[in-house]
Structures are given as C-alpha cells and as structure tokens.
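Every protein chain except one is present and positioned as in the full complex.
Up next, chain A:
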Amino acid sequence: MVSGLINANPVVYEKKERRQRPASIPDADEYSAEAIDQLEVFDHVRDIKDPEHPYSLEELKVISEDAIEVDDRRSYVSCFRVTFTPTVEHCSMATVIGLCLRVKLMRSLPSRYKVDIRVAPGTHATEAAVNKQLNDKERIAAALENPNLVDMVDECLAPSYA
C-alpha cells in the first residue's frame, strides 16, 4: 500500500526513556493489591505499531504517558481513560488504532479495570462517531469476530509484547 497512505510523511519523535519493569509482571495476578498506574498502562501500549507506518504509536506521538488518566472517583470500580491523537484530522485509521489500544489493554490489564478510549478533542473530523464506536462494547465484540480485522490488530500489537 505505497500510494494512498493517509499520512505519507508522518512526523517521528524520539521515544521517552523507559523505566525498568519489575521482574514479575503484575497483570498476570488478578488479585494484586498494587494499583496499576498511568506509566504501566503506557508501557503496554507505547510500542503498538501504527497500522500504516513502521513506527510505534509513541514515536508518532499518537499516544503519550500524559494522555492516560486514572479515574478514581469511585472506590469500587477502577477506570482508565486513554486519549490518543491521530496524526491527521481525517485519519480513517482512527478506529483501528483505537481498537488496537482496546485489545492490548484487554489482554494486558486485570479484568477489573474499565478502560475508556477517546480521540483527543479537536483532533479528528468525526470525533464523536469514533469515540462512540470505540466505547460500545457490543460493537467492539462483533468487530473482533471479524478475522481480517483481528489479523490487522494482531500485526500492530506484535511489537508491543516484548
């Protein structure tokens, strides 16, 4: 797909320095008393490959650590809000990127965490429509039963499992 790329010349940024991950990965332990913080969530998603370019979402500044917020208003349910910034306003890959974020976090975080995903306000032409789809559990479930879409997502997620 050489011609017809939505953003043929993306700006590529330097990666942020990484902190060492502890030896045991907390996401495997459902009952870990340790709360998961923004940086940990960011570590799960920073290396996801952009669907169109051989760069990570971090390198393209689609996702950053600051864009992950903990919502701890309620003691009985733990929520994160992940905001991502598509590289161009009319990016038709926005829903795919959002889906990649959702799938990676679904597979990496304990099931007690709720995740809301949105595009950064003002950065996409059909922001409301994209956000609505990405947060409709039933639509996400149906989409993930589409093998072609799952293959595409898995390809983007492959570098993030290191």
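Keep this in mind: a residue touches a chain if its C-beta (ideal position, glycine included) is under 8 Å from a C-beta of that chain, and two chains touch if they have at least 3 such contacts; residues count from 1.
Heads up, the rule we're going with is that contacts and distances are computed from a predicted model.
Asker: Assuming one chain is omitted from the figure, identify its UniProt name from "very-long-chain enoyl-CoA reductase", "Transcription initiation factor TFIID subunit 8", "Sorting nexin-3" or "Probable cytosolic iron-sulfur protein assembly protein CIAO1 homolog".
Answerer: Looking only at the record, the undisplayed chain corresponds to "Probable cytosolic iron-sulfur protein assembly protein CIAO1 homolog".
Asker: Which is it among A:35, A:77 or A:158 that touches the chain not included here?
Answerer: Residue touching the absent chain, from the options given: A:77.
Asker: Decide which residue listed in A:37, A:72, A:89 or A:136 touches the omitted chain of the complex.
Answerer: Hidden-chain contact among the options goes to A:136.
Asker: Tell me which stretches of chain A touch the chain missing from the display.
Answerer: 74, 76-77, 79, 111-112, 114, 132, 136-139, 141-142, 145
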